[in-house]
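Take a look at the structure set out below.
Every protein chain except one is present and positioned as in the full complex.
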């Protein structure tokens, strides 16, 4: 069986040249960012930083130039992403738009939608959130109940979405609604809409959902007879399921799947010092081996995508192994330096450790639970 | 929810007095047993040793005196078992008869069966094996195909059993056969038989199944028109499923569920010496903590059984946690002493390590796989 | 388990159930100690449970009193019950008076952390201590203050020390304490630094064991109620397997804590105490991960109660020594005893 082939990641001198540029940029732009701030990883939100990224041409890197993109390779984009994550740069503003919503618009958007929005995303000025999960519908999209009912000139939307990251700071939401009945097929009758959050008159309410550490990233978004014009339909009516699925498939294997805790690994290394105990050296060496391996797997998938292949199962594997690893880092780190983790500590390691412990459970929530993911892998293995 | 109560194990001065006796006996009787032999744990077979155990009154300890038993407490029996296992004594001969088949006979056997057999088990002279699994029926007993067809004066048995430990050295087999059709209930129509292996004229063939290390413990047993008299029925016709289930339920939590690798832990301690590195001390201390905890859980279940309670889910939990721990010991040990495991090594630790690595996969096979066991626990939690 | 303990535990359970509502837990997160809760604990005799009747306490046996803390952990009781109980027991045992209010105790991390001079019977203490539980709320701090080789129990009243608020991951107070020539009553003690750490470790192990029970109950309940793909997620085999693993960790934590509690009155150096802190700490990390995995996004919110248990587990496992520290101690001891004594060390524990 060779279903699991992972090709050797390609070498790209351009990408390595770009890496040097990115490092020079970061050395200047985020020098004052504390380890505690870096530890937020792609949760960090900074509009000014996003605009600077846009000015560098590091958002929308692979998109066509006519939409503000830069027509660079997927490998060059990969280098920018991993350098940002490894440095703990605040990429949370443009993250979803660059990674998920922009490419979706490119595939299924109308010319007008693309012309209006994509250049603003590329400039680092336009942020997106995803309205998909609902209180009674997590991984099971077939049970979506938010409904868009056809009315004169458009739709009236009623329902509630939850876990919409940064809804309170974003310009647009990609909203998945029921527009038809569930037929024989469980996933029929779903449609994606493009919601211009800053230009809704009524019927939209965004309420914070605080996470267990008391931070506000998530929101509950309630729609009460919110009107959407006809041209807010994204892609085609009733194709929501297919569009969402293709949207998710290849976003599983990026460097964000194993670098979420990287700042903690850096601070652990610092705290251990240049001559750690045998025990600490063994633990650190093992973690470095895992990062090296995951990075190779992830770059391999990027290379396969670049080559036009369809590495869906490989991508799911990278996410499964990678998120497990990210969650393991704080558990290992705390055993090497005996002290109580403390968000307010003046000892950087302990503060980053506290943040990482409190956020680690979310690493396997983003983009589907581990059970769902492993089910997909099993399907890829031919078991379902 | 308090479904999971584990009561504090009772103290028993008699049991502790007995412990001293057992240690004195073992110091004398197995002094010459090498660590490699001790490492076989309850796989070790030694008829002479079994007879000595019988003479000490340490088999059939809780059974009525009229059947050769000693009417001692379950806690005293527990002490004998754990001392034997911790010392790596060769208890494999009488193991199944003492632990499983004898108690079954006590519950459902006829007076004649009990009078004939139980005293010989108690004397350490009569060994049992279990004919339950079949080539196409592992954990799923409903699919048993070995059939006992009623004929004049008894039954003719046709079929094949596998994984019958020590069938080639045992006197009796408890054989599960289909005697009726599967009705509505998946488990109807099964009957247990008592097969006197040494007095079968024809139709019985015992073939070795070598394990992956090339050792012969398991057998395939093939029945071809083997005749069994009517009085070979054990318990009642058609009650095989209920009898087997009650037979298995409480044999999940004994010390054999966490002491299978104990000899390796002892040899690891020896190899590390009196002043191990910090890394080794931490690993060793953690393993000791696990043994202490598992022993307490296991003794707690023994105490609950003694008190007439029904700790089925607790027993399943002990087995699940305990077998996982037994399998972990070689994986941890090998990292602490860098050398290649070698069955022929003159270094005791490496020889015991080799044996344990090769046998560890079987720890979770005995008495049902981990998946089945966890399913039972889930049922106990109210999920099924 | 004694009848006395059963009654005590049942009383505590009712009280905790009544008072420790999600509202109170939310308000207590980096918030003030609830006077209502504290009065109730105090009126029920729990706070001075371990103090002799002569000294105004309930005179409960040490093991029975510590068993209360399993229930306290189960309900995430947001009050310094463990601290006050143990501080009171320490004072009483040394023959010092036991104030009838919030107390806390601290073990200086090293002998030199606190310097001692004498003013007759009164000790003058100077030093700094990090992460003392509820030091701001306490009326006094019970401190191990050794003069040379001789361990002493010292009582430093609240107005003799300065405290700066700090918190653990669960928002429980862990304050920084600072004192200069603080006047402390003191008395000789037969307990040294290892005994004090053991008492703290038993308390946190018991609390973790209780929190593990809560994790399991919450997770099972959630799995029975939450519907995905047309049925409760608890019907999916993958979730069942995870919850069975969680149940195993909870069972191990309970047994380990029970062992430490049983050992406490007999021997504060018992391997069962180290085993408890090691095993409960390990169960805490594994258990919290499974519980969050089963709960999904909902369990990651402040609104859901799961985090009151998981954040405490993530905190408690590192307090009074983490698994590595206790394992190093226990492992060194086993190694010193030697291979041929390993089993008898285990059965004698």
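Read from first to last, the chains carry the letters A, B and C; within each, the first residue is number 1.
As a convention for this text, a contact is a pair of C-beta atoms (placed from the backbone, for glycine too) under 8 Å apart; a residue touches a chain by one contact, two chains touch by 3 or more.
Please read these numbers as outputs of a predicted model, since none were measured by experiment.
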Considering the whole complex, which of A:222, A:291 or A:339 touches the chain not shown?
A:291
Touch as defined at the start, partner being the missing chain; which of B:73, B:113, B:191 or B:364 qualifies?
B:364
Touching the hidden chain, out of C:168, C:241 or C:301, is C:241
What is the set of subunit A residues that contact the non-displayed chain in the whole complex?
1-2, 4, 6-8, 19, 82, 86-87, 262, 265-267, 269-270, 272-276, 278, 280-286, 288-297, 300, 313-314, 317-318, 320-321, 324, 371, 373-375, 377-378, 381-384
Could you please point out the subunit B residues that touch the chain left off the display?
133, 136-140, 142-143, 162-163, 209-212, 214, 218, 327, 331, 334-336, 338-344, 354, 357-358, 360-362, 364-365, 369-371, 374-375
In the whole complex, what residues of subunit C lie against the chain that is missing from view?
236-238, 240-241
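Basically, only the chains that are shown with their structure count from here on.
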In terms of C-beta pairs in contact, which of A-C and B-C ranks higher?
B-C
Between subunit A and subunit B, what distance separates the C-alpha centroids? Give it in angstrom.
51
Rounded Å distance between subunit B and subunit C, as computed from the means of their C-alpha atoms
39
So which stretches of subunit B touch two or more other chains?
278, 282
Among all residues of subunit C, those touching at least two other chains are 239, 323-324
